[in-house]
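Pasting in a structure now, in C-alpha cells, and then I'll have a few things to ask.
The complex appears here without one of its protein chains, the remainder shown in place.
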Amino acid sequence: MEKKVREPDAPIVQFALLDHILNVARANSLWPMTFGLACCAIEMMAAGASRFDLDRIGAGVFRPSPRQSDVMIIAGTIAKKMVPAIKMLWDQMPNPKWCIAMGNCAISGGPFEYEEQYAIVPGAHLILPVDIVIPGCPPRPEALFQGLLALEDKITHGEDRNILRRFKRVSEG
Amino acid sequence: MAEQDITQASQRVFSLNLGPQHPSTHGVLRVLLDLDGEYIVKADPVIGYGHRGHEKMGENRQYKQFLPNTSRMDYLSGMLFNHGFVLAVEKLVGIEVPERAKYIRVIASELNRISSHLLWFGTYLLDLGGFTPFLYTFDDREQILDILDSVSGSRLTYSYCRFGGVTSDIDSKFIDMTRAFLKRMESRWTDYDKLVSKNIIFIHRTRGVGVIDRELARQYGVTGPNLRACGVGFDVRRSEPYEVYDRLDFEVPTGSKGDALDRYLVRFSEMQQSCRIIDQALEHLPGGEFIAKKVPQKLAPPKGELYFAFESARGLCAYYLVSDGGPDPYRCHIRVPSFGNLNVLNDVLPGTLVADSISILGSIDVVIPEIDR
Partner (left out) sequence: MKAKEMERVMLLMFPDAPLERDETGLTGAQWSIIVPASSIRDAAKAFDGAGFFLESLTALDFEDTFELVYHFNYYEPGSRVVVRAPCGHDQVPPSICDVYRGAIWLEREVHDFFGIKFSGNPDMRPLLLPEDADYHPLRKTFGKVSAYHKRKMIYG
C-alpha cells in the first residue's frame, strides 16, 4: 500500500475574505456520510439521536449517498474485503471533503491488531488522508462532538491548526 | 422492430446491488438482487466485509485476553456475549460463582437485551420511513446505557462479567436508577403501542411480509424471536437454564404466522418480559460477594470440549471451546444466531417486492459483524 496519499488539488482562483466565509459556512454545515462499519457506528448513531444531538452543530444530516456528503466518518474496523468499496466511495465524494477516523480500529487497528493479523487494515491512514482522529473503543458521543468541532476548527483556521478545541483559547505568548 | 426490442428488454433480468454501503443494511451487508420488474427473482447476500478474525484470535490468546473480543462480535448485545463466554469458561474450569454475582449478571444481561431490542425498534422504523420512534427509543436506551456505564465504565462494549463474578458491585444508586427506568418504561409501552403497533401504515407494511414458516426455519437453523414468531416457543433460557433463570418467572412470547408483524410483536413482548425479569431479580437480590475468591490467574482447563449455548438478543448463540490443557483454547468457535437468520433470506426474498425487501431485512434483526466474526 502506498504511504503517501494524493491530497485534493487546491483551487486555482482564491479569494481571501470570501474563502474565509465559505470555510465558516462549510464548517458549520458538515454533512456526514452514513458509513458505520462496526461498533463505533452505534455511538455515531447515538450522537445523532435525541440526547447528543449532532444537528446543533449542523452535522446532523446524514446522507447515504457519497455525492451529497462532505465528511466521511470511518467508524469501525476496516476489513481487507471492504477496502475497494471505501476507495470507491471516497473517490465519489466531491471536493472539498474531509475524513475523520473514529475509534481505535480506524486509527491503528484497535484491539484486533496483532502480528500476523490477516483480516484487517490497521488504520484508515493507510488508505485515505485522515484529518481528525478520535480515539476510544468506542469513543463516547461527546468525543465525536469534540472531533467534529476540531474539524470545524481545522476548516476555518487552516491545515496547521491541529489542536483540539478548548473552551478557552490558549494564547501563543 | 421496436416492439421486438421492448419485449426482449422486458424479459431480461436486471441485477441490482444493495450495499455494502446502504442506509438500511445494518452494517456492511451486500445483497445481489436479480429483479424482474419490481419482483425479486434471486437474492444472494454477500458478507465478509466486517471479518476481523475473532476465531483465529481466540486460538492464540489466553481465555481472559479473549474477553474484549466477546463484546465486539455482537456489539448490541455485548453484555450477553460477555456473560455467555464467562459462563462457558467457568463451566469448563469449574469455578463456583456467588449468588449475588449471578443475579447482578442476569440484571445486566436483561438490561442489555432491552437496549438491543430498543435500538432494533428505532432503526426498523427508520428504515420504514418513520423518523420519530428512533428518537424516543434512543432516549430510553440512553437511560440503560447510563445505568450500565455507572457500574462497568463502558457504554457499548463491556467486559463487566469476569470469571467468577463481576468487576464491581452494584450499589443503591444502580438499583434506584434501574427501578426508575422500569417505572418510566411502563408508560412508554403504551406510548409505543399507540404510536407504532396500532399504526395502520406500519401494519400494512409488515403484515404478511417476509413469511418464514416452521419448516424453512428448521432447514436454516433460525433461532430467537424469528423462530418464536413462527410459533415455536424455543428459548435457551427455558430449555437449558443457566444462572438463575430457572428461579425467575417469565413468559416466552410466540407468534403464529411468522411474518414481519409477528416478529415485531414478539420482540415488543420480550422487552416487557425482560422488565419483569429485572424486577424479580431486584426483589430477590441477595447479599454477599460479587466475585469468587480463589480464581486462578492463569486458567488451564482440563482437556476436552464444551459447547455452551445461551440466549442472546438475536437467538441461540453458543461458544464451542476445545481445550488442550494449555492456557490458550485449541479452538474457539462461536455459533451466532444471525448466521441462520440471514441465511434464510436466500429463500424468503425471492418473490417479494424490492420495497418489501427493506422491511424484511430490518425485521430479521441481523448484526453483520456477528456473522463475519
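Think of it as A and B in the order they're written, each chain with its own count starting at 1.
Criterion: a contact is a pair of C-beta atoms (placed from the backbone, for glycine too) under 8 Å apart; a residue touches a chain by one contact, two chains touch by 3 or more.
Quantities reported herein were computed from a predicted structural model and do not represent experimental measurements.
Counting contacts over the entire complex, the absent chain touches A, B. Check B:D34, B:D149, B:E240 or B:E289 against the missing chain and you find that the one touching it is B:E240.
Screening B:L18, B:A318 or B:I360 for touch with the missing chain picks out B:A318. Taking the complete complex into account, B:V232 is the one of B:I203, B:V232, B:L285 or B:A300 that touches the chain left out. Set against the missing chain, the residues B:G27, B:G48 or B:P98 yield one that touches it, B:G48. Contact between chain B and the unshown chain involves residues 47-48, 51, 53, 55-56, 59-60, 91, 217-221, 232-234, 238-240, 303-309, 316, 318, 320, 322-326, 328, 330-331, 333, 335, 339-340, 343-344, 346-347, 372-373. Interface residues of chain A facing the missing partner chain: 80-81, 114-116, 118-119.
As a working rule, only the chains that are shown with their structure count from here on.
Chain A and chain B, compared by their mean Cα positions, are separated by 29 Å. Chain A contributes residues 33-39, 41-43, 45-46, 49-51, 62, 64, 66, 76-77, 79, 81-82, 85, 89, 111-112, 114, 117-120, 137-138, 140 to its touches with chain B in the complex. The residues of chain B lying in touch with chain A in their complex are 20-23, 27-28, 48-53, 56-57, 60, 68-69, 72, 75-76, 119, 122-123, 134-136, 138-139, 141-142, 145, 155-157, 369, 372.
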